[in-house]
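All protein chains but one are shown in place.
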Amino acid sequence: MSGLESLYQELILDHSKRPQGKGLADEDGRNATSHQRNPICGDEITLRVRLTADGAVRDVTWDGAGCSISQASASMLASLVAEDAGDDGMPQASASALIDGFREALRSRGTLPLDEEVYGDAAALSGVSKFTARVKCAMLAWVAFEDAMARA
Amino acid sequence: MSGLESLYQELILDHSKRPQGKGLADEDGRNATSHQRNPICGDEITLRVRLTADGAVRDVTWDGAGCSISQASASMLASLVAEDAGDDGMPQASASALIDGFREALRSRGTLPLDEEVYGDAAALSGVSKFTARVKCAMLAWVAFEDAMARA
Amino acid sequence: MSSPAPVLDLAAIRADFPLLHQEVNGAPLVYLDSAATSQKPQAVIDAEVSFLTRSNAAVHRGAHTLAAEATELFEDARATVAGFVGAAPEQLVWTSGATAGINLVAYALGNASIGRGAPASAPFALRPGDEIVVTESEHHANLIPWQELAARTGAVLRHISVQDDGSLDMNAAASVIGSRTRVVAFPHVSNVLGIVNPVADLVALARSVGAITVLDACQSAPHLPLDLPALGVDLAVFSGHKMLGPYAIGGLFGRSEVLEALPPFLTGGSMITTVTLDEAQYLPPPQRFEAGTQPVSQAVGLAAAVRYLEGVGMDAVHAHERALERQMGDGLRSIPGIRLLGDAPGAERVGLWAFDVEGVHAHDAGQFLDSRGVAVRVGHHCAQPLHRRFGITASVRASAALYNTADEVDVFLDAVSGIRSFFGVTS
Partner (left out) sequence: MSSPAPVLDLAAIRADFPLLHQEVNGAPLVYLDSAATSQKPQAVIDAEVSFLTRSNAAVHRGAHTLAAEATELFEDARATVAGFVGAAPEQLVWTSGATAGINLVAYALGNASIGRGAPASAPFALRPGDEIVVTESEHHANLIPWQELAARTGAVLRHISVQDDGSLDMNAAASVIGSRTRVVAFPHVSNVLGIVNPVADLVALARSVGAITVLDACQSAPHLPLDLPALGVDLAVFSGHKMLGPYAIGGLFGRSEVLEALPPFLTGGSMITTVTLDEAQYLPPPQRFEAGTQPVSQAVGLAAAVRYLEGVGMDAVHAHERALERQMGDGLRSIPGIRLLGDAPGAERVGLWAFDVEGVHAHDAGQFLDSRGVAVRVGHHCAQPLHRRFGITASVRASAALYNTADEVDVFLDAVSGIRSFFGVTS
């Protein structure tokens, strides 16, 4: 797999073209929103977490414009939460652990791949970690997710 | 003559130890005073030109503290004016010509020696022109002379 | 152009730039990001190294032999660089770059506005309601310092709009520049549009209302013959690293009357005459604006850079880059889905083009080019308002310098033509 193809895997281009969770959900019940911006390219994302009464993450929706990496990453994050949340939601501790693991892998310069069992489609973003200038693009949605939970 | 001896000729050390024209004359008649400072070492000079009724230079007196080059130069300038002024004084045009010639020689990096016939003892300052960092010291009194005449 | 462009000996020129000879992602590097920062010829590196290994000492401060030698080299460098832009040595102030130079002017005007200058600075004071005029094409460096100055003084910031074709709206300029205008700041060449602005017309408008002009010459100094006094501007800035020189040095040119009237900005050593614990007296320009230890070896390096440019000849540099610009522009226009920013017909230009790739984000487009060894800049290029005006947040920019070749432009164009299909965008 050439450098470019390891970055832009089919799955990534798919998610960026048919993004999941795009379009902000209504602010019903417990919820929190975060707006993040990549100052280098001007990409932005607005991400909303809705929580269950117990404070678990119910779903993630988002809106924004950006490169295919940042769009795919947001889409993958939303679908990962959708898959894992179930009826009781995803405990915030689990969400935080996911974010931490994602950040660590992305900063690893290709040494720590993301586990597909845990990250689902988002595991395809492992290749980004070799492109240090693009790590911020992939992180954008996840930073927004973290920030939104902190505000919740 | 070693570099150092060409700079500190006996005549220079003599003038710096027994300076002529030192001590400002009273401000009688037409006169003008200039204060100059070398920002690098903090040396300063106050120089007064007294003029005849016709506007010719009658005498130059000065006060100040500084290195032997700056003190000797002021002293030599005062004595040169004293010698050349005579009863009618030194025409300002002649004074300006002297200053211009002095500046040119000092900036010449050793290529234009000062003529002893014209500059008297001050011709001993020719050696300073090879020490670019010291040119300002030798110029201080002459710049004050020029400035004072411009104010007169 | 009717006469054939003077041909540069590109093989010889390229041999002078060590960085260019490398592979990136398995392809020869095609460096088309010189508007961001230029590469340095060996002569610049050698000049700095030779200074540091043979003549290095504190300038303007020491009496010892080494210090005198260093001072001479430093002041010779000033004369050389000043000469390159048509100025006298005492009209050139060293700065750490163009951004620092514009901030210097803005803060000095701010200081004049609160009475921190000599009486001569009073005419430069800004009062509430006075106006500062910039253009919509500004690099942030020539925009935010004026926003902040306006906020500090109560002045109003206005702007000259950019037309759809990238040219300045000179009708707007004539109505925006008016009796309350005190400062008109504008780029000689926008770093996104590449168009040479009508300096003479803007200067005439500013003069007619008694406003001072501040020229951002970052993108012209490396590419055009430049005579700042002849252009009639009051102040102008440029950056060393964009003109084959070192980082961390730039120049501020000022007309002598203006520099002499302005109060200092940075304060500290080497810019004073007498200092007491309570107050300081300041030297005349350029020293008044050069507080602290200066970029000494960098000045020597920048002098070597302008000597290199002069050796090639700025007319030849301009003609060569103009030819590359035409080749790029023509090629890009023929690729489906490419939209050039600022394609004003018949405009005088330097060798750069920014463009949008329909359906592909600039970051992705740039990444694709990089995989072919082509280094371009993607993003807003520090010109967010201009991108917003064109309805986009980011673009791709290819910018040439004297060391680029027609073959490289071909590689670039070929790569650009592959972007949309790689990302599955059909036109």
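Details
Chains: A, B and C, in written order; residue numbering restarts at 1 for each.
One rule holds for everything that comes next: contacts are C-beta pairs under 8 Å (C-beta built on N, C-alpha and C of every residue); 3 or more make two chains touch, one makes a residue touch a chain.
This is a predicted model, so every value here is computed, not measured.
Touching the missing chain, out of C:A120, C:I272, C:A319 or C:V425, is residue C:I272. Across C:A58, C:A120, C:A204 or C:A347, the single residue that touches the chain missing here is C:A58. Among C:P128, C:G210 or C:G292, only C:G292 touches the chain that is left out of the view. Touch with the hidden chain on the side of chain B covers residues 2-4, 7-8, 13, 17, 40-44, 65-69, 131, 134, 137.
Contacts to the hidden chain, counted on chain A, fall at residues 37, 39-40, 131-134.
Residues of chain C in touch with the missing chain: 18-19, 22, 24-25, 29, 31, 33, 36-37, 39-40, 45, 49, 52-54, 56-58, 61-67, 96-100, 102-103, 107, 111, 114, 116, 134, 136, 139-141, 143-145, 147-148, 151-152, 157, 159, 239, 241, 246-249, 266-270, 272, 274-280, 291-298, 363, 366-367, 369-370, 374-379, 382, 384-385, 388.
The criterion applied here is as follows: only the chains that are shown with their structure count from here on.
One finds 39 Å separating the Cα centroids of chain A and chain C. Touching of two or more other chains is recorded for no residue of chain C.
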